[in-house]
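Sharing a structure, written as structure tokens. Questions coming.
Here the complex is missing a single protein chain, while all its other protein chains stay put.
Then we have subunit A:
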């Protein structure tokens, strides 16, 4: 992974190649979608479904504002020592006898071992008092002195009225995110930018807030600085583990977007309107998922769901089999909506072995039976209509093959419509069948994404060829596009493919996107 960036990557910046201008002229007399936001393929026809989280920049902006003055420590000489302590701590405090069960996941790794140290992405969460809260690998107990050192670093820099953001040394990056009352630290061996890594830490922060609310977190630490938060998070570690896994694999988290189950718009409209009809006073969002794809989302007028919140819901549902039996009723904080309070979510599958999962988000924790009734009404309505059959068929093949697009040498792509916050992507082709290969491809996309969204030198387009594939990334105000071609492809071919692909997506858009989202 590390090597890819350096290895003869023929990158070009905007201006050297002319896709923007060329396309503009071609568009004049073609039905190809606009490059302007709101007219791109997949743009919603009425209102957007999500909070206008335009882009990645919106997402990280908050963090940057909070940071204010930064102290970027970039001197391997001095910091190398600190870092060794961080990543190679040898002396381990004796295991504290904690009664918190950590047996449930296989993380009893020896934290002094080489394998532990060589993990690509470490994530640690600690309290401001330096108490361990979460560690991706190894038990928190074994790491408490390491986390103490991290906290010491944060406080040391803070004492000078600065904020520590990252340390770069020795092929390794340490990124800090202080989100009072929590501190998150990532130790990475990747070439992703600090900004991307910060985004990942933010996700972890939101994951924890979604379980407890920020109000409760603040309350706890105000009264007891030394509180061991693992008591309250016990049994939820796997949610954070899974979220980290998704961050490496799920294009939606990279693109700040959500993907839809491909479904004929006539069928989707029936499903949506059936869901719309099953409303109730306390109901804010009705979300129908098929695995990791959105089927439809109906929301209360004027209430928007943020894609981060939706990803947290995806993660919750996808990580747990506990909703398989009966109907779940659980408090959930949607931190992008409101960090202060809990919603209550009614979570159930439409049929016992089905992938279709319905989530009804209510403001009233006493309203379980009303929600249950809403689900029943939705099901009754749906059962009478042929659209349900179409939906079940669609769930069986939730993706499409890239061959349908008809562009030779095109292996895979990600296309995000910015105004709708939705993206589409074909299934992985045969060359990317293994998990490692898929993660490698995702790594390449992440790298392209980093370049396009570079904090000081953002690019509009980027082309790179390597021995294994050629890649093109392109961003306009309307969409973001990442294409992966076989190594036989040429730059010219890649550029001409963009137009062809956009046309294809336009043609298929009412199947691949939710164009007319509904409200109650």
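Following the convention adopted for this analysis, a residue touches a chain if its C-beta (ideal position, glycine included) is under 8 Å from a C-beta of that chain, and two chains touch if they have at least 3 such contacts; residues count from 1.
In this section, contacts and distances are computed from a predicted model.
Engineer: What protein name does the UniProt record of the undisplayed chain give, "Ras-related protein Rab-24", "Trm112p-domain-containing protein", "Replication factor C subunit 5" or "Adenylyltransferase and sulfurtransferase uba4"?
Structural biologist: "Ras-related protein Rab-24"
Engineer: So which of A:218, A:330 or A:516 would be touching the chain we can't see?
Structural biologist: A:330
Engineer: Based on the whole complex, identify which of A:163, A:232, A:390 or A:493 touches the chain you can't see.
Structural biologist: The missing chain is touched by A:232.
Engineer: Among the options A:365, A:384, A:454 or A:507, which residue touches the chain absent from this view?
Structural biologist: A:365
Engineer: Can you list, in ascending order, the subunit A residues touching the missing chain?
Structural biologist: Residues touching the hidden chain, for subunit A, are 99, 101, 104, 211-212, 231-236, 316, 320-323, 325-331, 342, 345, 365-366, 368-369, 372-373, 376.
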